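A protein chain is absent from this complex, but the other protein chains hold their places.
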Amino acid sequence: MTLPDRESQGRRLRAGIVGGGNGAFIGPIHRIAAELDGQALLVAGVLSSDPARAMRAAAEWRLPRAYEDFRTMAIEESRRKDGIDFAIIATPNDLHAPVARAFLDAGIPVVCDKPLALSAAEADELVRQVEASRLCFALTHPYAAYPLVREARERVARGALGELRRVVVEYQQDWLREPLEHEGHKQASWRTDPQRSGPGGCIGDIGTHAQHLLEYVAGRPIVALCADLTSFVAGRVLDDDANVLLRLEGGAKGVLTCSQIACGEENALTLRLYGAAAGLEWRQQEPNTLIWKPADAPWQLIRTGSSTAGVQARLATRTPAGHPEGYIEAFANIYSAFIADVRRCHAGETPIGGYPTVQDGARSMRFIQAVVESSRNGASWLAL
Amino acid sequence: MTLPDRESQGRRLRAGIVGGGNGAFIGPIHRIAAELDGQALLVAGVLSSDPARAMRAAAEWRLPRAYEDFRTMAIEESRRKDGIDFAIIATPNDLHAPVARAFLDAGIPVVCDKPLALSAAEADELVRQVEASRLCFALTHPYAAYPLVREARERVARGALGELRRVVVEYQQDWLREPLEHEGHKQASWRTDPQRSGPGGCIGDIGTHAQHLLEYVAGRPIVALCADLTSFVAGRVLDDDANVLLRLEGGAKGVLTCSQIACGEENALTLRLYGAAAGLEWRQQEPNTLIWKPADAPWQLIRTGSSTAGVQARLATRTPAGHPEGYIEAFANIYSAFIADVRRCHAGETPIGGYPTVQDGARSMRFIQAVVESSRNGASWLAL
Amino acid sequence: MTLPDRESQGRRLRAGIVGGGNGAFIGPIHRIAAELDGQALLVAGVLSSDPARAMRAAAEWRLPRAYEDFRTMAIEESRRKDGIDFAIIATPNDLHAPVARAFLDAGIPVVCDKPLALSAAEADELVRQVEASRLCFALTHPYAAYPLVREARERVARGALGELRRVVVEYQQDWLREPLEHEGHKQASWRTDPQRSGPGGCIGDIGTHAQHLLEYVAGRPIVALCADLTSFVAGRVLDDDANVLLRLEGGAKGVLTCSQIACGEENALTLRLYGAAAGLEWRQQEPNTLIWKPADAPWQLIRTGSSTAGVQARLATRTPAGHPEGYIEAFANIYSAFIADVRRCHAGETPIGGYPTVQDGARSMRFIQAVVESSRNGASWLAL
Partner (left out) sequence: MTLPDRESQGRRLRAGIVGGGNGAFIGPIHRIAAELDGQALLVAGVLSSDPARAMRAAAEWRLPRAYEDFRTMAIEESRRKDGIDFAIIATPNDLHAPVARAFLDAGIPVVCDKPLALSAAEADELVRQVEASRLCFALTHPYAAYPLVREARERVARGALGELRRVVVEYQQDWLREPLEHEGHKQASWRTDPQRSGPGGCIGDIGTHAQHLLEYVAGRPIVALCADLTSFVAGRVLDDDANVLLRLEGGAKGVLTCSQIACGEENALTLRLYGAAAGLEWRQQEPNTLIWKPADAPWQLIRTGSSTAGVQARLATRTPAGHPEGYIEAFANIYSAFIADVRRCHAGETPIGGYPTVQDGARSMRFIQAVVESSRNGASWLAL
């Protein structure tokens, strides 16, 4: 348990990062997002699992403190008077849990990439450690942090959609449409390797974003699924394409479809919900418009930053209407809420959340396992 | 078998219609589409199953010859020197096969609404009669007759998409989201009544359009499916919502999702195909743009009437680029090809097709039955 | 003056056409549009100024009566018991007035392509003849006949936009971006020739559509303008590009910009109006959506065929929401209202209009002349 650290209230928090320095795009995004609101500074890191690369990258990033391995970093930072206030985990999936445990052991709050772990069992263990530690823990599902996703969730929650009936969530990419993993592509290599990525390929990498987004906005869980996974690229062990029938608590039904071989698609995460009174549609690639589809009335275009969006959307917005907010700003919304919670802990107050949790991460692991099992059973139905 | 009627070459063909006069939108569409290219004129009809209404409607339509029942019309027209050259069937589903049989018996070619019949067995019987009669028979799947759907099919056929991997076809409406059938709504009443509509509700009414469109463009059949049907509106017997996992010949997989309770959707039929070399997307509500998604190159917007569309699209187009063509023009493309075939028969030539056939109709009946059976079996897989 | 011809009430009207058979796209459009609603049939024509071509084309079109020149046609048709009920003029601009006068002289109502004449003086003369004859006369500005243009006009008329402040109307094409007129391109040749096209090039051919659309929807006239015309293609005498500042009655200001050398544009006619209470936007290439932009509320997408469009739009619509209506259907809306007026005249009733008039045509001629004069004066302001 962290003791009150009232001195932190007058300064930016200090952050350290593990991973993210090897040409992965996500490392720099974490740095920018963590620092965006002027509430934190990145001061330490293990930017690569290769010690020499780690030191070189830290110099490029101008990090005051570079480490060769994460365990050393966790211990040393926990002992410094000016040690980091939280750790960021941006490694391949297999290291998420070990790194998280090391920092939690050292009493340091954690922001971790998804999926949380290699298995539901490993995830559950992490949940227990977080709960025991009472340390703040955030999982980075940035898509759910866009202003208009919050608007959508708020509308569903207040019943504006009516009884939820039908859901369609998609996530389509094409970057794995060729066997890049055999051509030395670092990102492709670990993501298609079950030892490093876990049991899900596409379904773990992006399907979990879709599942989380859907459940977050719908405000209710998937209770059963029937999944058909495919590995279209020859020689690939993990799935690169998934089609899943869904049933949600309360009777809604729908489809989750995701792919990393959908030729021509960049990052097409799209959510549509249909209730008895209205429908809604949100597209991540044009995230500043939420299409609202009321019964017997014209479609409305709800816009980020406009007076027509509600309070949750406005709290997540930094610019006036018509000044597009993007992926980085959404990502920063997770950090903003997480940092506020860390400050609350420092002040001896109770954290209030507002970002994806370790429990969300464990749920997604169960989702991955259910999808994989359903598919192995000939695409049969499974409860989740 | 029709004897050569060389005199028809110098005049418009004469058409008769059964149904379509009771406030259904589809009757007038058939008339406009049949006449659009100046190749046919509607001269006779039974516009309603209620004789008094039938006569009144015929006067409004200025039809020279009105009948009180379709059997009389078939017989009398077949005996006139200036009798109709073909019959149009725009009745509820339960009359499709009986009316078709009556005109075929009278030696008169037929254009028939979909779905073809009330069951696969009834459809197969009709197939046999058409094949024996050697009369022209067209089924009206107008969505597949848009210029850019033909462009899409042509591109798939010449291999521009590469190995087909992934398909998503949707058809979303909302007009049955309330129990209109209990409020005296004529269209809703017969469409939700298994006696008049057949075993499929939404899946028969619009799901068959989606299935036909997909197979037409993909150029290969669905070979297995797993369907989850729902009747969301209380008291409704037939499905008003359907989610179906698909497997296609050759290994492609995908999803067919359709609904008549998708709040806010008008007529959102959308097709997306993804191959190893390119993807494509077409949206019925903006039918004059085909999105082409090549690997590693920008998306291209192929447009109706432009020089960038191929020969099949151009043959189906009447206006220059930028002058939108709509649903009626697509519908007329079926008539245009059908009438040309009737003229070929009159001239003693072999018909060449280019429109949906009675066999397509029988296939859709098997599709409906497979979907219904799969859903009844707890959404289990079935071969098609 | 036409005598009451009560026998016409029970039959389709008979139409004759002059021009349109030489590969021009507009001839077949006139035929389809005139016949679309089952109220008229094309039975006679002079399809080309070359007699041999005229006869050949008439056979292809299966016209019962073909003529070699329009004067003969006017006289002979006026003498037949089954003569045409109205004439359609689809010739190059220089023949509009002479042909119209011939048919009016013969007591035959006229539908005429725009621009009405070669000069304002010639147009005014035609106005006088039409007014004296009391014959029906329609000018084909089809873009103003789309359902949602009527919706826009209705909204402005009932004050929903508030005080009109700002207008932007555009019409961009690219088909004249190369000197096609020197390469034997028939359409390009006459359109770039002041002897056949009149004083305006682009501004006459498409600028008048933009001017008419703007004034029709805004419900008030342009009162002053400042125009900068250009002939970008070497050797071209008439303008192929125009930028015009506008002032409207009542204080609104704006811009009309049109071009036939705007590379990549097909037929991009777009209208935007901004009032004190709302804005609106309509794009001809996606004509089934009207964007409504109220102050302090989300944009609304008003759709053709939906219950959210008003009565004027619904009267101009043939299909349910989500079934796109296109250019031909808009064109047919002019014929539908014109034919109803001809029938009224036959019945001895007063015509009620609902389509562009000969006076509208004369106004557009004054618009063309003002634009040309303003531009010649160094783009100075002129009253209109």
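Think of it as A, B and C in the order they're written, each chain with its own count starting at 1.
Assume a contact is a pair of C-beta atoms (placed from the backbone, for glycine too) under 8 Å apart; a residue touches a chain by one contact, two chains touch by 3 or more.
For clarity, every value in this text was computed on a predicted model and none was experimentally measured.
Per the touch definition above, the residue from C:Arg12, C:Arg31, C:Arg177 or C:Arg363 contacting the chain not shown is C:Arg177.
Only one residue from A:Arg53, A:Arg80, A:His323 or A:Arg376 touches the chain missing from this view: A:His323. Of the candidate positions C:Thr72, C:Gln195, C:Ser307 or C:Ser380, contact with the unshown chain belongs to C:Ser380. Among C:Leu245, C:Ala340 or C:Leu384, only C:Leu245 touches the chain left out of the display.
Touch with the chain omitted from the figure is made, among B:Thr308, B:Gln359 or B:Ser380, by B:Thr308. Looking at chain B, the residues touching the absent chain are 292, 296-303, 306-308.
The omitted chain makes contact with chain A at the following residues, 10-12, 25, 28-29, 31-32, 35-38, 41-42, 61-62, 173, 265-268, 284-288, 303, 305-306, 318-329.
Seen across the whole complex, the unshown chain contacts chain C at 161-162, 165-166, 168, 170, 174, 177, 226, 228, 230, 232, 241, 243, 245, 247, 253-255, 257, 259, 261-265, 274-279, 293-295, 299, 378-381.
As a working rule, only the chains that are shown with their structure count from here on.
For the pair chain B and chain C, the CA-based superposition corresponds to a rotation of 180 degrees in steps of 5. In summary, the pair chain A and chain C forms a contact in which both copies contribute largely the same residue numbers, shared numbers making up over half of all those used.
Look at where the CA atoms of chain A average out and do the same for chain B: the two points lie 44 Å apart. Spacing of chain B relative to chain C, judged by their CA centroids, is 34 angstrom.
Centre-to-centre spacing of chain A and chain C amounts to 56 Å, using the average Cα coordinate of each chain.
Multi-chain contact residues, meaning those touching two or more other chains, occur in chain A at positions 299.
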